[in-house]
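Below you'll find the structure I mean.
Every protein chain but one is kept in place in this view of the complex.
Up next, chain A:
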Amino acid sequence: MLRASLRSCRALAYKPSAASPGHQWHTTQEILGGSANLRGYANNTKANASDLKPAVPRGSAIQTSPQRPPPSTSGPTPATPSSTSPISPGSVPPTPPPTSSSSPPPPSPKPKKRRIRRFITTLLLLTTLGFGGGIYYSSINDNFHDFFTEYVPFGEDAVLYFEEREFRKRFPSIGNRSTRPRDTGDRVKIPSQSGVSWRVAEDTRHANATKPGGPKPTETLQTPSKSPEAKSLDQVQAAETVKDTTPVPSTGKPNSPAKSVEIQQAPNPGHPVLEEAPAPKSPEPVSFAPPEVDQPSIFPPEVTRIDPLNIKDANEPLAQDLVKILNDIIAVVNADGSNAKFSSTIGKAKNELSKVGVKIQALKAEAQKDAEAKIMSEKEDFDRAARELIRRVEVEMAQQQSQWQEEYQNERQKIQQAYEEKLEAEIDRANQVNEQRLRNELLEQAVEMKQKFIAEVKDHVEEERNSRLGKLTDLSKTVNDLEKLATDWNSVIDANLKTQHLHVAVEAVRANLEKSQMPRPFTRELAALKEIASDDAVVNAAIASINPTAYQRGIPSSAQLIDRFRRVAQEVRKASLLPEDAGVASHASSYLLSKVLFKKKGLATGDDVESILTRAETYLEEGYLDGAAREMNGLKGWAKTISRDWLGDVRKVLEVQQALDVIATEARLESLRVE
């Protein structure tokens, strides 16, 4: 692809140089038309330059280009004759290279032969080397191992063989056990006696007797090998024998001996000693070929054997011991195979033994009878003794009972007496306590009565005394009242005095005010007045209402006030005709014109300044200060400012007069109240 893109680029680059400038339009069209054309150009140019490569489609060119090296090792390309190919010359049928190489012309036979031989040898060497290398590498690399074993002929065998060898070298102990490679494909031969077959049940019984010596039952059984399976088998068998032998005596069933014998014999093949014995001493000439596994089962020819002893009363231990001994012997004989020799003697012994058994039975029966008789007599004896014992015990019990009853009665009487005594004592004590209590109560009552009596007496005495005392207190009360009256009278007198003092003080102040030609301060008089009426609220309030300047500087008398009023009135008249905002001219005109005004007399009516002034003057002349002050207060403008000082004076005088009036009335009220 890269190359293709390069080529197309080159084509684009070449184009302008190749084509004349006049054909530019055409070339652009060609460019737009497609790249196939362009490539054609490029190829053409190249072809012109060098005729080495034909125009081939791109993809195919890449794949088939001979210069290309094969793409690394990706897949097993069969076409390429790789040097590592494990193809042996023998296995591979006619390989093409030799044929092709062998085909060269035969003009020179000698060098050709030599060349062929050399070629073959090199080929052989190469192949063997390659094979060896492949095996070695397959042991290292798993992937290669898979590949090698799958595709190369005999590769698998060779690899396996080498692996096996290595394995055995590494673990020699395990290697011994399995000598052969596991799956070599050889046929596994199982011996006819080994494994499971239908004969297993019989084999235990018959194998010992019948087999002469040829086929041993199994390797494991024959050799006391140390393999664990065999050992375990031995142990199991031993355990079985022990188990089987023990229950024999206890079981009383008739067929048990036979069974036991059979069981005893059955495990025999497991036992090495017993097993060894019968193997060589089987005298039977009968050649019994054991049937093959696939053949039908055949019973081996029966051997005449001495039956083991069978006795009815097997539960007799003595007999049983004897029977066992005999059975052992029989077993030995049987095993020996010399039945014929001993059969008669053993038969005799058997008879004897049965006889002995019968005898023992008889003896046993006799002994049983004796024992029963004895037991009966013993039982009777015991019964008698028991009866006697019971009788004696009953008598004794009766005696004891009577004795106990007597004792019980005695004890009871004693206890009763004791209780009675105790009860009496208790009652006595209770009575005594009761009496004592009653006495105490009486005493208490007496004491109470006495106290009551005393209280009554006391009450009487108190009453009498109280009556006398009450009279005395009445007397003292009257005396007190008298005293009070006296003191009241004293207070009345005091109050009178006080009021008199007040009156005097007020009169003094008033006199001071009236008398003085010049305004004089009357602070001392006021202080005295205040002292006299120390706690009189009204007097205090009245004094407080007076302007302090009034009593500090004094107040003018009425004559002075009138005099001053005349002067003020003159000035006021001068300013009587002034307008609101008066300048110099209006002042001058008012001053001049006021001279020519007519004067009024008496209580003139009107709001003008002249009439107000005349009214105030008349009031003043009548001594009615208050009215004059009111009239003057009604002035406005310059007139008021001019008369301001006089008004202040008048107010002060009025205040003082009012205060003095209040005090005087208060004093009068006090004197009235006292009365």
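Convention: a residue touches a chain if its C-beta (ideal position, glycine included) is under 8 Å from a C-beta of that chain, and two chains touch if they have at least 3 such contacts; residues count from 1.
We take it that contacts and distances are computed from a predicted model.
When the listed names "MICOS complex subunit MIC10", "NADH dehydrogenase [ubiquinone] 1 alpha subcomplex subunit 6", "Mediator of RNA polymerase II transcription subunit 19" or "LSM complex subunit LSm2" are checked against UniProt, the chain not shown comes out as "MICOS complex subunit MIC10". Only one of A:A537, A:A559, A:V584 or A:L672 touches the absent chain when the whole complex is considered: A:V584. Of the candidate positions A:K350, A:K574 or A:K600, contact with the unshown chain belongs to A:K574. Residues of chain A that touch the chain left out of the display are 518, 564, 567-568, 571-572, 574-575, 581-585, 587, 637-638, 641-646.
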